[in-house]
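With one protein chain held back, the other chains of the complex are shown just where they sit.
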Amino acid sequence: MKLWGGRFSKPTDKLVEQFSASLPFDKRLYWEDIEGSLAHTKMLGAQGIITDKDADAIRGALMEIRLAIEADDFDFDLADEDIHMAIERALIDKIGPAGGKLHTARSRNDQVATDMRLHLKRTLIVIAGEVAALQETFLALAEEHRDTVLPGYTHLQRAQPIFLAHHLLAYVFMLDRDAEKLKNCYQEADVMPLGSAAMAGTPLPIDRESVAKELGFSRLSDNSMDAVSDRDWLISFTAAAAQIMVHLSRLSEELIIWSSAEFDFVEIDDSHTTGSSIMPQKKNPDVAELVRGKTARAISNVTGILTLLKGLPLTYNRDLQEDKIYLFETIDIVSSCLAVTRGMVGGLAVNVERMAEAAGGFAVATDYADYLVVKGLPFRMAHDVVGRLVRFCLENDKEPVDLTLEELQTFDRRFAADALSLSDPKRSAAARISPGGTGSESITSQLKTARIKLDELQEWVSSGSTLA
Amino acid sequence: MKLWGGRFSKPTDKLVEQFSASLPFDKRLYWEDIEGSLAHTKMLGAQGIITDKDADAIRGALMEIRLAIEADDFDFDLADEDIHMAIERALIDKIGPAGGKLHTARSRNDQVATDMRLHLKRTLIVIAGEVAALQETFLALAEEHRDTVLPGYTHLQRAQPIFLAHHLLAYVFMLDRDAEKLKNCYQEADVMPLGSAAMAGTPLPIDRESVAKELGFSRLSDNSMDAVSDRDWLISFTAAAAQIMVHLSRLSEELIIWSSAEFDFVEIDDSHTTGSSIMPQKKNPDVAELVRGKTARAISNVTGILTLLKGLPLTYNRDLQEDKIYLFETIDIVSSCLAVTRGMVGGLAVNVERMAEAAGGFAVATDYADYLVVKGLPFRMAHDVVGRLVRFCLENDKEPVDLTLEELQTFDRRFAADALSLSDPKRSAAARISPGGTGSESITSQLKTARIKLDELQEWVSSGSTLA
Amino acid sequence: MKLWGGRFSKPTDKLVEQFSASLPFDKRLYWEDIEGSLAHTKMLGAQGIITDKDADAIRGALMEIRLAIEADDFDFDLADEDIHMAIERALIDKIGPAGGKLHTARSRNDQVATDMRLHLKRTLIVIAGEVAALQETFLALAEEHRDTVLPGYTHLQRAQPIFLAHHLLAYVFMLDRDAEKLKNCYQEADVMPLGSAAMAGTPLPIDRESVAKELGFSRLSDNSMDAVSDRDWLISFTAAAAQIMVHLSRLSEELIIWSSAEFDFVEIDDSHTTGSSIMPQKKNPDVAELVRGKTARAISNVTGILTLLKGLPLTYNRDLQEDKIYLFETIDIVSSCLAVTRGMVGGLAVNVERMAEAAGGFAVATDYADYLVVKGLPFRMAHDVVGRLVRFCLENDKEPVDLTLEELQTFDRRFAADALSLSDPKRSAAARISPGGTGSESITSQLKTARIKLDELQEWVSSGSTLA
Partner (left out) sequence: MKLWGGRFSKPTDKLVEQFSASLPFDKRLYWEDIEGSLAHTKMLGAQGIITDKDADAIRGALMEIRLAIEADDFDFDLADEDIHMAIERALIDKIGPAGGKLHTARSRNDQVATDMRLHLKRTLIVIAGEVAALQETFLALAEEHRDTVLPGYTHLQRAQPIFLAHHLLAYVFMLDRDAEKLKNCYQEADVMPLGSAAMAGTPLPIDRESVAKELGFSRLSDNSMDAVSDRDWLISFTAAAAQIMVHLSRLSEELIIWSSAEFDFVEIDDSHTTGSSIMPQKKNPDVAELVRGKTARAISNVTGILTLLKGLPLTYNRDLQEDKIYLFETIDIVSSCLAVTRGMVGGLAVNVERMAEAAGGFAVATDYADYLVVKGLPFRMAHDVVGRLVRFCLENDKEPVDLTLEELQTFDRRFAADALSLSDPKRSAAARISPGGTGSESITSQLKTARIKLDELQEWVSSGSTLA
C-alpha cells in the first residue's frame, strides 16, 4: 500500500506506477534528500515537535540508509515512486512508527524543491571549477602564442591580422561571463523552500531559520505557494548552461574548420580524435563535433523547461516532476563538455607557419586605409581608394606585398615609402593598440585582467567546495 | 587498439572514450544492426565478394551474438564506442580474420542510418497500434454517451450545448490525423541507405536491391552523400510525435480541469491517480499532468533535432550521433503516454448529471439568435437582441429558462410560444444537424466514418506487424 | 553605389538588397545610433584624429538628421541596407567629404553592438517600471483581500484553505525575481564595445573611456574579437523575458479557470474582455489568453537566439543581423503583456462568497492530521487515519463539517471537542503561521518585505530614467 493510500480503494495500475515513478532518476538526489531530512529532524526535536528519542532514532536510521545506498546495498522499489518515499519507507521499516514522524510539517512539495536546490548549489561549484580550469588552459596557450599571428575572420573571410593570444583571450572573457552567470544561479538557488509544507505553511511551531543554517542556505523563501511552484532557478541554470555550450560550440566550429586540410591551422591530439571504420587516413575532430552537437540538446533543454512551466496554475502540479530530467541532463552535458574541451585545447598543436602565411595577403587592407586617414583623407574616401587598390590586385593577380610605391601612388599620392611596410601582418596586429585591441600592450593588459578575474573565480570555487 | 587505429600513434583519452561512446544507448539497436549485417553478408556471399564459407561463418556467429545479447550474456565494453564496433569485435573474436570481412563495402555511416530506419519502421507499427487502441477506447465511450449533454467551451467559457460523444469524437479525428502522419513517417523511413558506404558508394560489385528486399525496404536511397547525411525522417517523426503529444496534452488539460471539484465532470479511476504525502483527502490527476509535462519534452526534441542539423556541412558529422537520443526518447514518451492515456480514458467515470446541469444556463443563447434569424431578422441584429437579453438576465439574476414569453417579446416581437423550448440544452444540441455538427445524425455519421478509418488503420498495423 | 563598393564590379542584386536589408527594422535604433556617433565624433575631435571643425560639422548635421527622423521627414532608402549606412549617407549628403570622417576608427560591427546595448539599457528601465507597477497593483489587491479565504490548489485539486492575499503575494515575489533578472541584464548590457572596430581594435589613438562616460556605460569590453561577437546579454534578456512571460502565463491560466462559470471566483472587467461574433452571451478572457499565447512566442525567441548563435565561428557573421528581430519582438511582447495584465488585475471583481464556499469541504483535511500529530500520533499514521476518514465521508456523502465528535472518535480516540472547529477554513488558514505561510502574521510580514523590495525597485527605475 502506498504511504498516501488511506482514501484510495484500488491500487495503482502497474503501467501507471512505472510511468509515473521518478525513482529511476531522482535517486540521484539521495544525498541531499537525507541531508535535508537530517536537518529537518534536528529542528523537529529541538522545537519539541517530536521527542529527542524519536529524533535520535530517525537520524541514526537515515545515516544507515545513506551508507547503504552508497554501498549499493539499498533496495530501490519502483512502487515507492520517488526517492523521498523510498527513504521514508526504509526508515519506517527500520524503526517502526517513529519513522512516520519524519514527514511532520513537511510535504514532498517543499522537500523536493529543497533537494534540487541543494543539488544544484553543489554542482554549480563543480561546474564553475571546470570553467576556471578551461580558462587556465586557454591562458597558458595564450601566453605561448603572444606573437603567433593569424588572420582574424569576419564572415569566415580573412579580415585583419591578429595574434593568436588575442583570439584565445576572447574565449577566456566569454567563460568569465559564464562564470558570472553560474554565480548568479547559485544566488538564485540559495533560497530554502523547506517549511512551506504542501503550499500553505504549517501550524506547527517549526524553526525555518535553524534548518536553513544547518543546510547552508542564505535565505528563506518568502511565500509558501511561490516556494513550491518556483523553478525560475532552473530556467536560469539551463539558460546559463546553454550559453556556455554556445561558447563551446563556437570554439568547436573553429577547431573543426581549423583542423581541415585546407586551413591546417591546428592539429588535435590523437587522444582527442577518432578514426573511420572505413577510411584509413581519417582523423576526425569528433570531440569538437560532439560538443557542437550536444549544444543542440542544451538549447532544447531551455525550450523544454520553459514550455513545461508555461501556463501551469499554482501551486505544485505533477508536470514539475519532469524538471529533474532537464536539471540532470543539463548538468551532465555542460560538465562533460567543459572537461573534454579542456583536454582538447590543452593538447592542440598549433601550426604557426601556416597561420602566418594566411595572415598575409589582403588581411592588411584596412591598414592602408588607416594610413591614408592619418594623412588626412576622410575614412570613407580612404576605404574607397583601398577598395579600388584591392580590385587592381585581384585583377592583376597580386597581393598588397607585391605593390611598388609607384603603384600605390597611382591610387593615392599620400602613400610614401613607409607605406611599403603596411603589408606586414605582424606590424598590423602589433599596431592595434587600442584598449581591447590585438596590439601587444592590450594583450598584456588582457592577460592581467583575465588572471585577476580567474583568481577570484578560483577563490569562489574553493570557498564553495569547503562549504558543500 | 581500436579497429580503426592503424594511423594513430596514441590511444584515445579515457574521458574522451566515455564522452564519445554511444554504446550505452545505441545498444538498443542490436537487433537491427545484426539484421542488417546478416543481409549484407548474404549479399556479399551471393555476389562473390566474400566466399560462401566466410559468409556462413559470419552469419552463424552473428546469430550467436544476437542470442547472447538477448540472454544478457554479452560483454559490452565502452572502448568499443558503439554497437557496430562491439558486434564486429565480438565477431572477429569468434571466427578470426574472416570476421574482418563483414565490413567490406560498408561504413558505419550507412550502417547506422540503416539500423535507425529499421528500428523506426518497427516502432511506428507499434505506436500506430497504440493510436488505434486509444481510438477504440474513445469510440466505446462515445457510443455510451451519445445522449450525454454538456457545454462545449470556447475560451473555457460555456459556449453551446453539445453531446459528450461529439467531444470525444474530436479526439478520435485528431488521432486519425496522427495515424496519417505516422504512416507518412513510415514511408519516409522506408528507404535503404546501405550500400552508400562512407558517402561515395563503393567500387565493389554490390547488389543493393537484394539487400533491400531482404530487409523489407521498398526503396533505395538515390544519392550516397545524401543518404548518410539525411535525418529528415527523424524531423518528421519528432514532429509527428509532438503533434500526438499536443493532442494528448489538450485532453489531459481537459481531464485535469474536469476533475476539479468545481467542474466535477469526471472522476479518474483510483488506479490512474495518486495521493498526497501530506494532504489525506487528495486524489490527483497525476497521469494527465505527466502526459502534459512530457509534451514539453516531446516539443523540445523537435527543437533539438532541428538545431542539431542546422548548418552541418555534408556529409556525416559526429554531431549526428546525438540523433539517437532524440529518436529513442521520443519513442518512449509517445508510446508510454498513449498507453497510459488509454487506461485513463477507459476508466473515466462520467458525471452525467453535473454535465447536464452545466449545459443549461446561457449556453443556449445562440439558439435564440438562430430562432430570430429563421424568422427573418439579420443575424447581426439577432445577435444584438440576444446580447441585450443576456444582459437583462444577468442584471435580474435570471437564466434563459426563467424568461416568460412576455419578457422575451419585450426584446423582439418575433419570439412566439415555441421559443420557450429554446432553453433546453438537449434540444439545442440535437438541432445542430449540419455535417460535422453535434446533432445526432451527425454523430451517427461521424461514428461510422471513424470506424471505417480505424479499421483501415488496424489493417495497416496488422500487416506491418507480420512484416516486422 | 554602396559606401563599401570600391572593390566590387557589379551592383547588388535587387532581391538580395531587399532580402538582406535590416533597415526596415533597425531604424528603430536611430536614436542610439546617432547618440553613439555624437560621442564618437566628440572623442575623435578631442583626440585630434579629426579637426574640431569637422567634428562640429558632423555633430551639427547628425542632430539635424535626428530631428528629421523624429519629424518623419527622413528618406529611408532600402539600398542603404541599415540604419548606420542610412545615417552616414545622409551625413555625407549634408556636409560632403568631411562626413566620411565619422566612420574613422569604427566599424558597423562595434557600432551596432553599441547601439543595441544602449537600446536595451533604456528599455530595461521601462520594463522594470512596468514590473513595479504590476507589483503595486497586486499589493493593493492583496491588502484588500487579507481575509478572503479560498482553496489553495495543487494538481488543480483543492488542497488547503489560504487567504487570497497569500496567493496574490506569490506573484509579487515572482515579479521580484523578474526584476532582479532585469537588473542583471542591465549589468550585462552595460559594457561598451565601441572602439573594437571591425574586430581587432584600431591603431588610431582613440579614447574609449571618454566615449563610455559620454554614453553612460560603466565598463569597456575587454577584448575586441569577443566584443563584436558577443550576444550573451541578449540570451539573458530573452530568457528573463521568457521567465516573466511564464509567470504571466500562469496567472493568465488561473484567471481563465477562475473566470469559468464552474469556478466563478472572479469576473474580469468588461473593458478587458471581448465578446463572440456568434454567441451573444459570451464574455471571453481574451487578454489572459493572448498573454498565455504570447508566452509561446517569448519562449521560442530564446530558442531562436540560442540556435542562431550555436556554432558560429568568431567573429562577426551576418547571421547576427537577425538578433534584432529577437530583441525588438521580445521587448514588445513583454512590455505590452505587463501593461495589459496590470489593467486586467486592477479591474478584477472578486467573488468572495464563492471562494469561501469552495474553501470548505475537504480542503481542511490536513488540519485533522496535524491535530492528531500534536496529540502524539506519528504523522504518517495520522495521514492514514484522516485518509480513511475522508473515504468514509465520500462514501456517506458527508463533508468534514458534518461529522460529529462520535464519528471522529471512531477513527481516532484522540479527537476531542475542539476538533469540531477544524472544519472552518478561515481557522485553518489563519493557523498556518510558519514564516512564509498563509497565516495572518506571515501575510503582514510578506507585505512588509514586498513593499521594501518594491521601493528599492522603484528607486532603481527612477534613477535609471533620469540617466537614460
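As written, the chains take the letters A, B and C, and residue 1 is the first residue of each chain.
One rule holds in what follows: contacts are C-beta pairs under 8 Å (C-beta built on N, C-alpha and C of every residue); 3 or more make two chains touch, one makes a residue touch a chain.
This structure is a prediction, so every number in the text was calculated from the model and none was measured.
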| item | value |
| --- | --- |
| Which residue of B:V390, B:L408 or B:L457 touches the chain not shown here | B:V390 |
| Listed residues B:L23, B:L141 or B:A242, member touching the removed chain | B:A242 |
| Hidden-chain contact residue, picked from the options A:G5, A:G275 or A:P378 | A:G275 |
| For subunit A, residues in touch with the removed chain | 151, 154-160, 256-257, 259-263, 275-286, 289, 303, 306-307, 310-311, 358, 361-363, 365-366, 368-369, 383-387, 389-390 |
| Subunit C, residues in touch with the chain not shown (by the definition above) | 2-13, 15-16, 19-20, 81, 84-85, 103, 106-109, 197-198, 269-287, 289-290, 292-297, 299-301, 303-305, 307-308, 317-322, 325, 336, 339-340, 343 |
| Absent-chain interface as seen on subunit B, which is shown | 3-9, 49, 88, 92, 97-105, 109, 152-156, 159-162, 166-167, 169-174, 177, 181, 184, 188, 195-204, 206, 208-209, 220-230, 232, 235-236, 239, 242-243, 245-246, 249-250, 252-254, 257, 292, 295-296, 299-300, 302-303, 306-307, 309-318, 366-367, 370, 373-374, 378-381, 383-388, 390-391, 394, 429, 431-439, 442, 446, 449-450 |
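Just so it is clear, only the chains that are shown with their structure count from here on.
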| item | value |
| --- | --- |
| Inter-chain centre distance, subunit A versus subunit B - centres from mean C-alpha coordinates, in Å | 33 |
| Separation of mean Cα positions, subunit C and subunit A [Å, integer] | 23 |
| In subunit C, residues with contacts to at least two other chains | 154-156, 159-160, 257, 303, 306-307, 310-311, 366, 383-387, 390 |
